[in-house]
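As you look at this complex, bear in mind that one protein chain is not there, while each of the others sits in place.
The first chain written gets the first letter, and so on, giving A and B; residue counts start at 1 in each chain.
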Amino acid sequence: MMNDLGRAFAEAFGLVARLDPQLLDIVALSLKVSLTAVVLAALVGLPLGAVLAVERFRGRQAVVVLLNALMGLPPVVVGLLVYLLLSRAGPLGSLGILFTPAAMIVAQAILVTPIVAALSRQVLEDAWREYEEQLRSLGARRMTAAITLLWDTRFSLVTIVLAGFGRAAAEVGAVMIVGGNIDGVTRVMTTTIALETSKGDLPLALGLGVILVGLVIMLNAAASLIREAALRRYG
Amino acid sequence: MLPLELKDVCFGVNGKVIIDRVSVEIGAGPRTIILGPNGAGKSVLMRLCHGLLRPTGGAIVWRGNGGTGRPRRQAMVFQRPVMLRRSALANIVYGLKLAGVARTERELRARDVLDVVGLTDKSQQAARVLSGGEQQKLALARAWALGPEVLFLDEPTANLDPGATRELEAIVAAIRATGTKIIMTTHNLGQARRLGDEILFLNQGRLVERAPVDQFFRQPASAEAAAFIRGELPWS
Partner (left out) sequence: MELRRSLLCAAVILSTAATAPDAPAQKFITVASTTSTEQSGLFKHILLVFEKKTGIQVRVVALGTGQALDMARRGDADVVFVHDKVAEEKFIAEGYGVRRLEVMYNDFILVGPKSDPAKIAGGKDILAAYKRIAGAAAPFVSRGDRSGTHAAEVRLWKAAGIDPAIGKGTWYRETGSGMGPTLNTAAGMNAYAFTDRGTWLSFKNRGELVIVVQGDKRLFNQYGIMLVNPAKHAHVKKDLGQAFIDWVVSADGQRAIAGYKIGADQLFFPNARKEQAPARRLE
């Protein structure tokens, strides 16, 4: 066991050290798919979170509960849903994007949107409690207030979006189904790990896992440094 | 837009009465101090006047405004300033933008008021990292930049040290000198004397007494006001 772990780290190190071109392609695709998905999720999730934070309407509580529940969506379920939608026999089959990175982006965006929306709703609602009287005193309408809150909580929101990225980059169930793990086309880090595991090459699989975790850690560290600096500067 | 008339204004939350049938007319000119012990309902009354809260009974009418709606030319400074995460200058520009001031004019006006409150050298600093006194001065500048006809001040110096309090009072005096009507809450008797022309004395949600400052402190008409001036804690 210790031996396997040692070999895993050695594999990871070796792959990184010699900049294995295949690995670079896979990492690049992983980043591209997950980052795009997270951007899409943020474009939908952040405004949704802001609206839920400042607006009071019938059924709002139900939407909040639903979003919180959807944070735990199993990736496989999302994958299956998107597969059935994008399959040639499905309603969006004519797009012909099943087994392409676009399909993977769609699935991950669906997976991450509730996370971004639900967590940002919480942050924005707290901020709204602090800002509400001041903004209303200045004559801000709800929509203006929502945009102001989004901008003013931007450093916290970055952390949330990164959490969404972590979820997207780490999931395998959805991208496996809608991407098909096609070599050189839709093979990302997690599906490669799954593949190497099923080929019984556990050290290589774990080595790839080490690289994946390393990437996520690096991204989060960068974001946290930026956040720290920003908080020092903007309070 | 003045005078502001309150007709039997009531406000309650979950059956608890906070403001109880207050009727008063506040006109242009004299600086009005809403005075009273903690929990008297001063801040709530001010929020009702400013339009942040809706009365649960009675009516609030800006008679000079044709009697309808909430006039725009009013501003409020809160006990604890809420600063946006941007520069001091940008905080003022933000308020001007919401007030519909033309883009080209916003920064000029913002720089003007920063200058008056003495924050010119802090204009590019993040508002949230300024000291409490500076933030409150900035809040005052943000409100003043809007050129309000009425300025509400809710215990603006409650969290400040004496030095900052003095500076803030001087700025309020300067704003007043431009013709802006000041309506302020405080539980600080000295401040009421220094900044006020007339006192509205509030206790337990009711307007107990209204009098010019001199008269109020020399010869309060009500036992509650007399006790408050003597520094006795109000019975509860």
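The criterion applied here is as follows: contacts are C-beta pairs under 8 Å (C-beta built on N, C-alpha and C of every residue); 3 or more make two chains touch, one makes a residue touch a chain.
Model, not experiment: these values are computed from the prediction.
Remark: the absent chain touches shown chains A in the intact complex.
Interface note: of A:D20, A:E55 or A:D183, the residue touching the hidden chain in the full complex is A:D183. Within the full complex, the residue among A:L40, A:L119 or A:A140 touching the omitted chain is A:L40.
Seen from subunit A, the chain kept out of the figure touches residues 32-33, 35-36, 39-40, 42-43, 87-90, 93, 96, 98-102, 105, 147, 150-151, 180-183, 185, 195, 197-202.
The rule is short, and it goes like this: only the chains that are shown with their structure count from here on.
Subunit A and subunit B have Cα centroids separated by 46 Å. Residues 47, 50, 52, 72, 75-76, 78, 82-86, 94-95, 98-99, 126-129, 142, 146 of subunit B are the ones that touch subunit A when the two sit in their complex. On the subunit A side of its complex with subunit B, the touching residues are 130-131, 133-134, 136-140, 144, 148, 151-152, 154-155, 232-235.
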